[in-house]
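Okay, handing you the structure first.
Removed: one protein chain of the complex. Kept in place: all other protein chains.
Labels run A, B, C and D following the written order; every chain starts at residue 1.
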Amino acid sequence: MFYDILVYGFIQSAALILMAFGFSLVYGVSRLPNFAHGAIYVFTGFIAWALFNTVGLPYWLSVLLSILASGGIGVLIYYVILRRVRGMEVSEVIATYAIGLVFLEGLRYAGFRGGTYTLPVASDGVSFIFDVPVDHQRVLLMILGFAMVALIWLLTKYTRMGRALKGMAQDERAAMMLGIDSDATAAVAVALGSMLAGVAALIIFPLGSLVVEEGYKVLIYAIAVCVVGGLGSWAGTVIAAFVLGYSQYMTVAYGKPHFQMVVMLLAIIATLIVRPSGFFGKQKQLEERV
Amino acid sequence: MTTETTQKRRERIDRGIKVRSESLYALNSFEEIAYLLTPRVLLIAAFVLMPLILSPWPYWGRVGLSVCILALLSISFDFLANYVGLVSLGGAFFYGVGGYMAAVLNTELGLPPVLSIPVATLLGAGFCTLALLPCLPLRGIYFAIVTLMYPLLMTRIIEAFDILGGTEGFRGIDGFSGFFTEQYGLILAMFIALFGLRRFVNMDGGLVIRAVKDNDQSVRASGISVTRTKAKAVFLASLTGCFAGAYYIHMYSNVGISSFALDLSIMPIAATIIGGAGTLVGPVLGAAILVPLSEFLRDFGSLRIVVYALVLTGFVVFRSEGLMNYMTRKYQQVERWVKI
Amino acid sequence: TNAADPIKLGAPLSTAFLYGWDAERGIKLAVEEINAAGGVDVGGEKRPFSVEVIDTRDLEPGVPVDDAIKAVEKLILQKEVDFLVGGPVRSEAALAVLDLLNKHKKVSIVTTGVLSPAYHKTIAENYDKYKYAFRISNEIVNIIVKEMMPVFEKFRADFGLERVHIMVQDVAHARKSGEVVDKFLTKAGFTVVSHDIYPTGNTDFAPGLLKSRRENADVLFIFMDMPETAILLKQWKSFKLKSLPFGFMSAAEQPDFWEASKGAAEYAVVDMINGGNAPAEITPWTMKFVNAYKKMWNKEPEGYGTSSSYMAVYALKDAIERAGTLESDKVVTALENIDLMGVYGRIRFDKKSHQVIPSTDPNEGAITGMIQWQDGKRVTFWPAAGAVGELMLPPWAKE
Amino acid sequence: MSTHHTKEPILEIRSLSKHFGGVKAVDDVSLTVNRGDVVGIIGPNGSGKTTLINCITGFLKPTKGTVSFHGKDITGKKPHKIADMGINRTFQIMRPYFSMPAYKNLVIPLSSPRAKRVGGWRGGGKHGDRDTVAVDILEELGFERDSRVPYKMAGTLPTGYLKRLELGRCLALRPELIICDEVFSGLSASEISSLVPLIEKLNGQGITMIMIEHRLAELFRVANRVMALSYGEKVTEGEPDEVINHPKVREAYLGSEEDF
Partner (left out) sequence: MLEARAVMVFYENMLALNNVNITCPDDGVIGVFGANSAGKSTLMYALSGIILDIQHKERMRGGERITLFGEVVHDGEDITKLKAHQRARRGLVLCPERRRLFPESSVAENLSIGGHLATRAEAKETFDFVMDLFPALKKLTRRAAGFLSGGEQQMVAIGRALMAQPKLLLLDEPLLGLAPSIQHTVVESIPHIRNEREISVIVTEQYARPVIPYVDYAYIVENGSTVMEGTREELLGNPDIKAAYFGCG
């Protein structure tokens, strides 16, 4: 029982990290709200499905192409929408959310509905961790989840690009004065975030089936994890994912499972009331510094 | 490099009539009065005549009501976001609380709509304000996210504890006695909210609230409690939102957990942005565009949301100031080319 | 009125979901057949049916019931339909629409979704107000008590399966079902090893399944209408649990599911709510319907909502012809007195609650259909009257 | 130099400390301000001047020590409570209400409970016409009444006017003690010379002042006492001339140059 919770709580948290990291990179680190995140997540899954099943490409090629496509969508979203409403947060949110709706409902209109579209798993077997059976796709999920964390950490900390992202997020104009091409950087950020959403989709979808509704859920989870962790902090994102992931599992294991959502929502609200800028955010103190 | 003679600049200046009619006491011609009043009269007339015009088409009459409901929610959002600086993603919270209050008052205590609506509005607003009190120190996106969670939490609590009718809610709530009572009651309330809030934000009390948006540290330094000021503002906004909810459930005789649905939080924001943020009238205009648009598109089945979202994106991206701000500028200012 | 003036049927359905689109196809099939045969005889006048389908979106997450109400209102006020068949699909929405039916005096037959006993109870309690509403599909308490319990007994008798693990979704009808099943199983001497409620959208069922393994459960009772059920079945298969999945799982109803889940559903036992939603031999009409459906839509009937929607149109035709008019009150009376041998048995309504009268005998009432996935096919094995095959245990469960 | 100071203490700070994690921004600072004083606080950048007054005005909670006003302990009270008692401050980075006309900026403090209580503005606190009162105050501060300046959006006003607007916000509250955080910085020589008499005038009206400044020449024209901070600690306190000739101050603050 203890190991069940340990292992599967961990998997759940890793899945949350995967879902949230793209969003977190774009919004947390670059302050560009891409509320089409969930839609891109789902869309990438369907692109891969179509390339594999309809076009008949080999699976690895479909995966590669669909991830590239999600990056392309990100770039388009930046240049067509975000660039024009940059700096007007509410407009950014509504415009990207609406574009997300276009993708999701468009898919549904195109006939992609119901639970009959699936992606193949990378490997079919089952391994035992602490004597708890875990299928290989979930092992992959854990590994990739943490590879992604490491990657983003290295990227934001040690590369020129990562620093440009951080600079642009905090003060776009000051970044421009230092020679940072804000449009290009932002486009890259959105593209990267979208590709991360794509990667997450291609790992998580094979566990179940491709459904449009997942897009809305992923968005809410991503926002919650990113904000509870504190904007701009990758470590916060990771910790928030663990807090939310394990809080879900604990409720299931030790309490009544249907209080799972109540507990999780209360956890989010309580965290923010106690720590008004999330676990690692500094927003409030910074804004109130006189 | 252009030579001196060809340099031209497009200049925007206030219309003479605007400048002249700026002060109320300066009104001295019919023209100026007309200039000032026309937009307001047009708005009022449109809404007052709406039920009369629509009465042969009962369906569009209902759509008109939905416009007013969304307008109320959007006014509430606009007020909070653009006058107080609290961007709330939880419009549905106000709406749902008002709705449930009215339903309980009506079905359990037997209050008729004339009583249940105002009582639910007041009680609901009090409840919402209390519930949001601990969140008032939050800023920006953090406040937005917490408010987003409130309606979700209400839904889950009602579900998990199976209270207030559980997922099924209340049915058989009293309706209104007649077509015109229903229509004009709501239209009147909308005007009260609209003009009341517009008046309020320009009074000294309203000014303090707006100051909180501009920068709350100075307000604190002026010896005014920011939390109390924000609470007052939230109370006003929840009055508007709760009223919408209370009225709506009497229109359709039922209430359920879907009164806390995400759509009800998103639509008002969309209406506000399309109509023009920070104008209070803009949201009404936005609602008057969005609701009928959505109804026209209903026949398209699932394509409806796609088209709707595209139109929305178009508005936001290409007219991001909002219609009302754009129109005000055109109405009040002229543009011309001037040589430098 | 003009002789060729059609009788307008309004179908408020959540068309993006299985229970919406298959109902739409069922209705359209019936309308086509009836019109091809000359239409409906209304007091000596032959009039065809026409259908207006509208998307209610009520199965979508986070969408207000409002949308469903407005859709129905649009059908009534603007499209001026004569009758409603189909939805709204979600119980909550269907209940919310009752007041609207009363207000406009429109007869409605619910055919899909709506499993809650609250629906017919509400009608029975406020007959005068809600008498325009009928439900031609089955409801859960009856399904569990009269149909699932006997299957449990069969499991026990045939294979000695006694230990049950209940897993339901956190929505009203599913939770209710979980409670009812739990109560009756205990009473009948089964052991309920665990009773878990999963939130809608849950994506990992491993802890539950591991518990199943620890507790040596024989049957996994599942009641879920979310697509994530596919994950549950996939995990069940990859863990090679010996417990047999049984219950209501929307994802596993569709014929395409086998392909989609790469056979993860093999041996899953699925309740299709009404007979005829998968090939079966209940009445002579059953296979006729299945074949006609296949011919028109290139698919076997896909799941819950297909046969009942189809039957609703025939029931309406029958009632209108007997009433001789489209007047609502007269049609209500005619429907109350209907007695029609249909796709899934004899169709009669309870006079007070307007619920179709259920039975396990097709000659007595409407019967359910339970299938087991065997080698890529949905094999109806229960009730005996419609069975086309036998129940099997997974080979790894036999030791 | 002001002559109005008495020996009646109005603000007493006792061993006040404020630490941010390991950073000792203010460390064991004590100071007594008498009614009518103009106290200057100087110190290198980051020596804790702003932090000190943030602790006095309630914007930060001190780690240790107490602040009392008229003998009443006000340590850790909410900023608006302290402002309500009559301690009002300006901000180092000006914080006007950018989206309002200048005179409306003053209507906000005029609507505060304190202004209503002790107001006594022409036309009277509660029911008085606050707009007129606001323009009166601005006129006093050098916004010409008949020019368009008081009616311009605060966001488009030049720094000099904004600094005065900050002062105006304090004045509207009928303060007993005004704390100015670098009012002279960012002003040109001529603007400063017009602000100095204003400060003298306010002090003449009996308002006690604490001024943080880096513009020493101008500060010393108005201050009667100066405290020097360095690394959060008090270096010295006393008459301006003493302080400025204190070797530690010269070393840490003024650098080698004579000319300040």
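Note that a residue touches a chain if its C-beta (ideal position, glycine included) is under 8 Å from a C-beta of that chain, and two chains touch if they have at least 3 such contacts.
This is a predicted model, so every value here is computed, not measured.
Considering the complete complex, the chain that is not shown touches A, B, D.
The chain not displayed touches subunit A at residues 84-88, 160, 163-164, 166-167, 170-182, 232, 282, 285-286, 289. One chain is missing from the display, and on subunit D it is touched by residues 20, 23, 43-47, 49-51, 92-93, 156-161, 182, 185-191, 193, 214, 216-217, 252-257, 260. For subunit B, the list of residues touching the undisplayed chain reads 1-2, 7, 9-13, 319-321, 325-326, 329, 340.
Everything below uses one rule, namely that only the chains that are shown with their structure count from here on.
Our note on geometry: subunit A versus subunit D, Cα centroid distance of 48 Å, whole angstroms.
Within subunit A, the positions touching two or more other chains are listed as 108, 256, 258, 261, 288, 290.
Touching of two or more other chains is recorded for residues 59, 91, 95 of subunit D.
For subunit A in complex with subunit C, the touching residues are 1, 4-5, 8, 11-12, 15, 108, 113-118, 120, 124, 126, 132-135, 204, 207-209, 211-214, 216-217, 249, 252-253, 256-258, 260-261. Looking at the complex, you find that subunit D touches subunit B at residues 57, 59, 78-81, 83-84, 88-89, 91, 95-100, 104, 107-115, 130, 169, 172-173.
Taken in their complex, subunit B has these residues touching subunit A: 81, 87, 134-135, 137-142, 145-146, 148-150, 152-153, 156-157, 159-160, 217, 266, 269-270, 273, 277, 301-303, 305-306, 308-310, 312-313, 316-318, 320.
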